[in-house]
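Here it is: the structure, laid out below.
Every protein chain except one is present and positioned as in the full complex.
Order of writing sets the labels: A, B and C. Residues in every chain begin at 1.
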Amino acid sequence: MMLTDKYAYSSSLSRVSPEAKMLFSLVPLAICLLFNSIALSLVTIVIMAVATVKFGKMSLPTYMGFIMVPLGFMVIGTLTILINRFEQGHALLMGLQVGQYAYGIDAGSLNLSLKLVLRALGAVSCMYFLSLNTPLSDLFQVLGRTKLPQIIVTLMELIYRYIFVLLEEVERMIIAKDSRLGNINFKTSMSSLGEIISMLFIRAYQRSERIYAGLESRGYNGQFKTINEEYTYSKNMYIASVAVIILLLSAGMTERFFYI
Amino acid sequence: MNIIETKNLSYSYNGEKAALDKVDINIPKGKTTAVLGGNGAGKSTLFLTLNGVLTPESGEVFFDGKRVKYDKKGITDMRKRIGIVFQDPNDQLFSSSVRKDISFGAMNLGLGLDEVRARVELAITQTGIAEYIDSPTHALSFGQKKRVAIAGVLVMQPEVIILDEPTAGLDSRGASEILQLLSEIKEKTGITVILATHEMDIIPLYCDFAYVMDHGRVITGGAVKEILSKPELLRSHSLRLPRIAHLMEILNKEDKLEVDMTAATISAARAAIKKIVSVKSAGN
Amino acid sequence: MNIIETKNLSYSYNGEKAALDKVDINIPKGKTTAVLGGNGAGKSTLFLTLNGVLTPESGEVFFDGKRVKYDKKGITDMRKRIGIVFQDPNDQLFSSSVRKDISFGAMNLGLGLDEVRARVELAITQTGIAEYIDSPTHALSFGQKKRVAIAGVLVMQPEVIILDEPTAGLDSRGASEILQLLSEIKEKTGITVILATHEMDIIPLYCDFAYVMDHGRVITGGAVKEILSKPELLRSHSLRLPRIAHLMEILNKEDKLEVDMTAATISAARAAIKKIVSVKSAGN
Partner (left out) sequence: MNNVSLKRIAVCLAAAISLFLLFPLSANAMHIMEGYLAPVWCISWGALCIPFLVAGVFAIKKKISASTKNLTLLAMCGAFAFVLSALKMPSVTGSCSHPTGVGLGAVLFGPTAMSVIGVIILLFQAILLAHGGITTLGANTFSMAIVGPLVSFGIFKLSKKMGAKSGLAVFLAAFLGDLMTYVTTSVQLAMAYPDATGGFMVSLGKFISIFAFTQLPLAVCEGLLTVVIYNVLVKY
């Protein structure tokens, strides 16, 4: 499993204020979605890749590995949109006739799919810029200042922390099971995995009680008050954000206007 | 002077057999006291009672001579003054940001932000964790998490710090570094240290007093030297002598050499052995 | 004869720095070999490689002289022949019934029910757990769980049993009981034992050979006596001498007493000390 988390903490941009990075990624994400333009999507893909690889100092192969992750969905989803049912005699680029209809690809569906693929990749790149350069705990801090109920942000923080505790635990359990040939056949795999998951649940339940005792012992009084992390204020990041937004908007407008 | 005293302290989980059974313990101020006992001896229950996580069924706890009331105010007060470092730091660290986690206890004391920040930085220095302060909690090693957990307790500047099995899960270097760290902190701040452990070899090196517990009862207590002079008692409660002390015991009892049987550290044993060697040579 | 040999074994997690770096290790058949090293030395990675959980990036493993293939058949075969007892028995026991848990590995070997039953009973006797065989797993103490975990591996009748930190989390009685148990099983079945540990004090008592690992590399290996005669090397890799050996070293080097520096057990040290005492007295 590839978690973005480890890279976020080691990114060169990790200490830049999370608000700046959100501006840099989420606004372009919205623009990308709104315009649905090929040129704009391409520009977004390139900008976000450069920002993450060059400025966040992530290796290109690792970045490409992440970009491949959502392709599974994209292939299924896009094939479905790409191939359509047409009346006989419709001009198809590629197709097959079954009964009274023709199934295949025409110029319209190709154009739609292409736009969709690029838009999705553009949007994914934006999200990756945020997640590969911003530690999640920084995002919680930003969320904590919004109108979101405090209890939700607290739950997020706790869940995020315990995900790693449980992941380590279940990995060790599965290794121990397999070393006793617990994956020898489907039936054994299934029942032993089920038992491990139940055990994990019981352990999680017991741990939640110990954790609560731990919180209490440090004076927990119903509120999770902690100091805030401090970030380097990055003027450059804001300037870059504004520049990118203007660039994207003009790319989008141009395409819309001239309809290339 | 004793900073903590318990009198007749009893507790049982859901009416099962007593986890604490009339426990009388005195913790001298500014010293390190070990609570010894095998698994299930009642050490952890004792600590949770001292911290107000558990309310004793009967008996009393005195802090600095004053009887502790197990009401909201009394418990809050006790938690300010007694900090616990749990055995598994994963049970203690709840935030993925190390700095935030450390600040939690201090924030709960209702201190000003500047004060909290200053204390956090102090705790970071005291525990030597500056190097990985910006890593997420889950990326730290077990030993590093342990230090962060200690920092999270020190930040509250308690008068007593309790450590449940501080060396469990650490390799020998990690273990001695943690114990060294505790000694330094004790020296600098005058804090009272209580450790639960079953690792006997560290006792003569780092502790002044010791209690032996078994099945929720206190078996014996006193200065470390005194405790270690009762090997039979220790053995009958799943404990053993430190290895060096064991060697001295055998030399004394089996081989009838007149070595100091209570020499439990390498330096004490060395002195004891040198003494008999020179006595023997001088005698002839 | 070596039952396991590794040649140039290397492995790294997700392209990070090598967790195993050209490891050459020979495990003599029917003996107990310790793999020493602090946390993160690469011991666990080595074991997971031997068990086929991890596939080495380069290098080879030989079992009983034959090269191990890391395909499905090869891995299954290796898991039949090499059993691992993990550090935390809670990770290993997932069934709520002790007997069912023990039978798990044997069932997976595809044996007949009668054979499985017989093996389970044998494993129960070997590990001395008959007393609590009918308790639910979660009601057992840590030490009892450890024994059940060992029984669950023995039931597969492997040729090699690997124990990761077998004494971690146990009190002194528990630790020596487990080690005693292993010695007995080894004697009766001729099984080869590999222990990963950082507890140096148990090495001279229970092990024949030892390897020292650090940062994924094998630093040195050989007979235990030989390894313990290199205190400086041990210290530079987060390890230390057993305490008794350390005392002997100091007596020898600092105090210029002519004691045997490699005496690492209480009985060896006792003999060594008696020797100098009598020599001294005889000499004068």
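Here is the rule we use: a residue touches a chain if its C-beta (ideal position, glycine included) is under 8 Å from a C-beta of that chain, and two chains touch if they have at least 3 such contacts.
All values reported here derive from a predicted model rather than from experimental measurement.
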Touching the hidden chain, out of A:20, A:49, A:124 or A:181, is A:124
Listed residues A:59, A:97 or A:250, member touching the removed chain: A:97
Candidate in contact with the missing chain, chosen from A:36, A:62 or A:228: A:36
Over the whole complex, note the residues of chain A touching the chain we left out. 1-5, 26, 29-30, 32-34, 36, 66, 69-77, 79-81, 83-87, 90, 92, 94-97, 104, 106, 108-109, 112, 116, 119-124, 126-128, 130-131, 136, 139, 149, 151-152, 154-156, 158-163, 165-167, 170, 174, 183, 186, 189-191, 193-195, 197-202, 204-205, 207-209, 211-212, 215, 222
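As a working rule, only the chains that are shown with their structure count from here on.
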Centre distance in Å when chain A and chain B are each reduced to the mean of their C-alpha atoms: 45
Intercentroid distance (Cα basis), chain C paired with chain B, Å: 29
In chain B, which residues are in touch with two or more of the other chains? none
Return the residues of chain A touching two or more other chains; collapse runs of consecutive numbers into ranges. none
Can you tell me which positions in chain C touch chain B when the two form their complex? 37-40, 141-143, 168-174, 176, 198-201, 238-240, 242-244, 246-247, 250-251, 254-255, 257, 266, 269-270, 273-274, 276-277, 280-281, 283-284
Quick check on the complex: what are the chain A residues that touch chain C? 169, 172-173, 175-182, 184, 188, 192, 195-196, 198-199, 202-203
In the complex, go through chain C and note every residue touching chain A. 48, 51, 53, 76, 79-80, 83-84, 86, 88, 90-92, 94-95, 104-105, 107-110, 138, 152-153, 156
